[in-house]
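This is the structure I want to talk about, given as structure tokens.
Apart from one protein chain that is not included, each protein chain of the complex appears where it belongs.
A, B and C label the chains in the order they appear, each numbered from 1.
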Amino acid sequence: MCGISALILADQSASACPDLFESLGLLQHRGQDAAGIVTSGPKGRLYQCKGNGMVNDVFEQLQLARLVGSIGIGHVRYPTAGSSSTSEAQPFYVNSPYGITFAHNGNLTNADELRVYLDKIAHRHINTDSDSELLLNILANNLQKTGKFRVNEEDIFTAIKDLHQQCRGGYACVAMIAGYGIIGIRDPHGIRPLIMGRRKNPAGFDYMFSSESVVLESLGFTDFEDVKPGEAVIVTQGGNVSRRVLVTGKEATPCIFEFVYFARQDSIMDGISIYKARLSMGEALAEKVKKSFGDAMDINVVIPVPDTSRVAALQLSRRLNIVYREGFNKNRYVGRTFIMPGQQTRRKNVRRKLNAMALEFHGKNVLLVDDSIVRGTTSKEIIQMARDAGAKKVYFASCAPPIRYPNVYGIDMPTRQELVAHGRNEKQVAEEINADKVIYQDLKDLVESVRRFNPLIEKFDTSVFDNCYVTGDVDEKYLSHLEGERSEESNSRLSIDSDCVGLYNNYQQNK
Amino acid sequence: MCGISALILADQSASACPDLFESLGLLQHRGQDAAGIVTSGPKGRLYQCKGNGMVNDVFEQLQLARLVGSIGIGHVRYPTAGSSSTSEAQPFYVNSPYGITFAHNGNLTNADELRVYLDKIAHRHINTDSDSELLLNILANNLQKTGKFRVNEEDIFTAIKDLHQQCRGGYACVAMIAGYGIIGIRDPHGIRPLIMGRRKNPAGFDYMFSSESVVLESLGFTDFEDVKPGEAVIVTQGGNVSRRVLVTGKEATPCIFEFVYFARQDSIMDGISIYKARLSMGEALAEKVKKSFGDAMDINVVIPVPDTSRVAALQLSRRLNIVYREGFNKNRYVGRTFIMPGQQTRRKNVRRKLNAMALEFHGKNVLLVDDSIVRGTTSKEIIQMARDAGAKKVYFASCAPPIRYPNVYGIDMPTRQELVAHGRNEKQVAEEINADKVIYQDLKDLVESVRRFNPLIEKFDTSVFDNCYVTGDVDEKYLSHLEGERSEESNSRLSIDSDCVGLYNNYQQNK
Amino acid sequence: MCGISALILADQSASACPDLFESLGLLQHRGQDAAGIVTSGPKGRLYQCKGNGMVNDVFEQLQLARLVGSIGIGHVRYPTAGSSSTSEAQPFYVNSPYGITFAHNGNLTNADELRVYLDKIAHRHINTDSDSELLLNILANNLQKTGKFRVNEEDIFTAIKDLHQQCRGGYACVAMIAGYGIIGIRDPHGIRPLIMGRRKNPAGFDYMFSSESVVLESLGFTDFEDVKPGEAVIVTQGGNVSRRVLVTGKEATPCIFEFVYFARQDSIMDGISIYKARLSMGEALAEKVKKSFGDAMDINVVIPVPDTSRVAALQLSRRLNIVYREGFNKNRYVGRTFIMPGQQTRRKNVRRKLNAMALEFHGKNVLLVDDSIVRGTTSKEIIQMARDAGAKKVYFASCAPPIRYPNVYGIDMPTRQELVAHGRNEKQVAEEINADKVIYQDLKDLVESVRRFNPLIEKFDTSVFDNCYVTGDVDEKYLSHLEGERSEESNSRLSIDSDCVGLYNNYQQNK
Partner (left out) sequence: MCGISALILADQSASACPDLFESLGLLQHRGQDAAGIVTSGPKGRLYQCKGNGMVNDVFEQLQLARLVGSIGIGHVRYPTAGSSSTSEAQPFYVNSPYGITFAHNGNLTNADELRVYLDKIAHRHINTDSDSELLLNILANNLQKTGKFRVNEEDIFTAIKDLHQQCRGGYACVAMIAGYGIIGIRDPHGIRPLIMGRRKNPAGFDYMFSSESVVLESLGFTDFEDVKPGEAVIVTQGGNVSRRVLVTGKEATPCIFEFVYFARQDSIMDGISIYKARLSMGEALAEKVKKSFGDAMDINVVIPVPDTSRVAALQLSRRLNIVYREGFNKNRYVGRTFIMPGQQTRRKNVRRKLNAMALEFHGKNVLLVDDSIVRGTTSKEIIQMARDAGAKKVYFASCAPPIRYPNVYGIDMPTRQELVAHGRNEKQVAEEINADKVIYQDLKDLVESVRRFNPLIEKFDTSVFDNCYVTGDVDEKYLSHLEGERSEESNSRLSIDSDCVGLYNNYQQNK
């Protein structure tokens, strides 16, 4: 998962950089691996700062001051599937034609094919493994075909329409054409989110695209509208907004995992409050728990695994009428586990980041609530911590159904073999993670928990649960190929090559 | 002035980086402002490290290790005329078509025209003020027109031939096409130098281009040949060498200032030993001194202004039969004056870098010998130091004739108003710098001192002395425009903008 | 407030550094301003790394590897009252006598007097404004008086006993004598906390001192015992433990603010679980709320101000039987407000770090629960956020009573004029922060909420609430003097001087 932003100010003498910087901090939960901003200043000159690391580490005061210009785009990166060389920071840039910069969130499923096309047909050198570089060059090539000195909205819509025909996968993108304006793009299935808003000021309206509404809200934007699946939105310097849905007839299937885990709870995505959806998941899960225990219900306390599951767990406890306690204390000076590379350190890191409060566990039957169970290693360690703290019985409830298949649309999931629920039923998972019982949300309940807040969305991307890939091109062969790449990648992750700095993507590291 | 190198190894599993790094250290005297290396590794992937500063500061062990691949190019930068934004380090890169990287030494005289062409006709975004970016994009555009999947030598020669017709000025260039090979290019007048050599090893021949022969010699290359004026040389991965003179009928006019000041004395350039040329200059200057003093010769000691003038001064002292003494001691931990920005610090820096030894000055009539007099401020300060050290009379001899006009082919000279000899005769210069007498080399003697070692070269670029610009496009209007830019530039040199990092040119700073 | 640790391993060939590093991460909430570790290696040689910044920024892998030795002490710093020069990182060091390193948490109230003594009588140069340097030099001077080649436990106890007579204030300290062992010291009133534990391993017992039990617990230590007020504990290399209460007859008065705000909820301090105490505070506060509202109770929802007040708020909501909601979402990539210097940015930072979820506020009467109200600016901003999110009425409950007086024992409180409750009653505070009602905990209820878990503690330091300073030397004159220093300090906080690196305290910054 990644986070993206694009901003265009009405006042061309103002600086887009501070708000873009702020936006990346607000999107930091979507990617802590790298960050970057590019702005377009006077005469269309571009300025950039990007690098590996957290937003606060990548950008220093002095560097931000150099990012002049009233237009810009930004990105935070979370390493995604298929990009074996995980070290390139976005945005990316091509100078031909026009000077285009580009950042995206998502993943392509036909990257290999595009790579050949760009080499053989478009004669464009691709210097990284990033899908962003592919998308950017496809777009650039499509625009180049116009042969025009200056493109107009029509040209751009055409180029993006072609891009949608060429590229398959989940992708939400922002692009900037030097001296022209910014563009928001969302894939035909709307798998990855993108929202826009505007902010009135004396000079007119500022416009911003971002992955989550919380960014727009925090920066004082209003009139939020989701970019629609298959839609592109162009905002020119001068404040002209053009919107067009370029692909129709495709099923809209937003990624349900945004609602379960990725998005901030104070965001609203495709019209659905993440917060409400999670409350709903807690309620539905409560029913499942009731059914699962029946008369044998002996839970003494509901304890969330911080932080994501807190909302659902609180609602679940109310519905079950069982006391809710924050039995785990989080050491906030240790990073998020999901991001740590390698299994071994992961185990250790759970203990480093969570501390079980004996008072809440001792002699009790506890129901731990988490958003999901992926590898199972974290859950297993947490359950062990609960037992070490004196719990009698440890039950484990997951707001998401069993994850049994990889994600190919931009979430960095492990291979099938590494997924604890792959090939295991609830009971077997319970055994594997040493829980007295595991209760999974049912998929239909999950979908309903989200969908009830916007019934217009008929379907979600739920491929990690049901192996149903909406782009239609993901088969056993593709997955095997992907898993091969990933295991190679994990071998070479610390090698010099994977840390190498591609050329387009050279960054200015602070320090 | 800048320094450039390109290297292609016969053994494709070997690393070009160590030799490129060494080559930039050996070219450091040609530019201490920035440095960069790009290599092409497996599958044509490009790796780069560049940044502002000295070679030893820009490249660190770890970063060098990441520059994999058996082909590469490198650059050291000296800020040149017309590039108001002096912060971009070379090599430059475009990904379309093919992935081309490029570095050059020199200056274009029709940059403004090319800039318009690239925008309006080629639709290529230019993000810096560097001529290199222009040259690279002209080349890229010419290659793109072929529309071919893979270009061949013929295509490249054609593209460069076109480039020569489009670009005017002095330029020696190295380029690398990812996965293909390296190219050496020299402008039709051969104003800027470029030499090539080869090195036998078990896998075949390695080939290298460099600004100076001392690089090739130090790295064990042999069979040196200058790239001819208007010639392009292509060396492909696989070791195929193609040479072609693409422009004929133009007068070859190598820059004479290389021989006077810029090149290392142990280099051989266009067949001429710099060292021998400087000995010769000393001899000729001795004759001029004799003539100038006539019977009134009262010089007690000849003292060189270190370091460049030492060779000429020693020979001059022998010819005059006057004792030679190293009366100035150099503090080698202070940088070269020529490079320091701003007049005020310059004055102070002379005193910081040189120390006059009273013993050699006290009570004597001294003849100071320097390679040239530019602004006159350094000379004036040195003369004052000699007087402070007790000299009775201080004469000042310059191996070069009076510098009265700007250099537009890559040497960073001040504007005419800042040149002490502009509008002044010898006597007036002597007054201005407070010398008892100033003796300038005659231009014909300077030319003859160099030319005698290679009579095939009929002419040199001597524009700074005689206002004669070989490209034919440098007139009063051009110079005025240039000088306007430069004074603007000097005002803004420390501004944020000039330090800004252009996009293509983002560098990875060490630490 | 600061955090301190000291560790001595049974296995002298093992390295104390990893656990010390981990301990500082676990104490990071007690100080995010600077961090440092000193270890004692073979032959008593000392190794150190310290610097300004967060633990993860100050220490890098390579530097940690250099901190050899099986004994060491560590420190995280929070700028405390009276240290106008806030830039010196601890531990501190003196080489005469014996080589002593030292770190402390707290504040002295007779620093000026000690400063004169050290200059005039002890002839010891004090190079910083830190109380730690004073305490260390007092200790060193007392030890030096023994005139012994090697001191023994008796000498050390005597020296510390003298120190207690010389120094006044609140201080918990760890010291290390090179090649000898570590020492834990707690002031006669036990105002600042210090706990010790041991860990069995094949070589014997490891011993550790730390500010909080959570450190010991996380690192696998057991048999926790608080260092008693006025007690010193010496652990020598070899594992000999000597404990002695050196001052008797003084009232033990642990700082109650540790329980309200500073300590981690999973710590146990002076036998009292912070977590339980906070639950208790929530219950007592619920009663106060009930009483305050009487029949006019119209609260719809209880919302904690994250993170500290969550425990109390949850319990309060249960007691009131009003629904509990996490209405504020925290952006965890923005730092803790309390630490930010200057009022203006503070206001802005509240909005940056918290986001109000309209759903939970809209149309409701909300009771916000926070641990305390200090300046009131944060509370005011939060209340405004609640109103902006649509709250009808906003009530504000504080787990702590009104803070009306400065803290002089180590907590960085503002001057009296800056405290919103200074000279204001509840109603006036409510007006000032724009709350519909403010409910403060009663002091006796707060004390009882804590004390009930360890009735042996008869009294706490509650000076910020009742102006009752247990050391008996804090009068109007002292406070005025202090406030003068602080306002001076705030003026110069960003000056060069305050950032200057004192000599003893030079640090090795990473990067």
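Just so we're on the same page, a residue touches a chain if its C-beta (ideal position, glycine included) is under 8 Å from a C-beta of that chain, and two chains touch if they have at least 3 such contacts.
Predicted, not measured: the structure shown is a model, and the values here were computed from it.
The chain not displayed here makes contact, within the full complex, with B, C. Within the full complex, the residue among B:Arg115, B:Lys276 or B:His422 touching the omitted chain is B:Lys276.
Check B:Asn201, B:Asn240 or B:Asn331 against the missing chain and you find that the one touching it is B:Asn331. Annotation: of B:Glu113, B:Asp155 or B:Glu217, B:Glu217 touches the absent chain (contact as defined above). Residues of chain C in touch with the missing chain: 38, 44-50, 65-66, 68, 93-101, 119-127, 137, 140-141, 144, 147-149, 178, 496-497, 499-504, 506-509, 511. Within the complete assembly, residues 22, 25-26, 28-29, 54-56, 214, 217-218, 264-266, 273, 275-276, 307, 310-311, 314, 318, 323-326, 329, 331-334, 351-352, 355, 357, 359, 511 of chain B touch the chain that is not shown.
Here is the rule we go by: only the chains that are shown with their structure count from here on.
Taken as a graph of touching chains, this assembly is arranged as a line, each chain contacting the next along an open chain of partners. Centrality by Cα centroid goes to chain A.
Each chain gets a centre from the mean of its Cα atoms; for chain A and chain B, those two points are 50 Å apart.
Between chain A and chain C the centroid-to-centroid distance comes to 38 Å (mean Cα coordinates, whole Å). Residues of chain C in contact with at least two other chains: 511.
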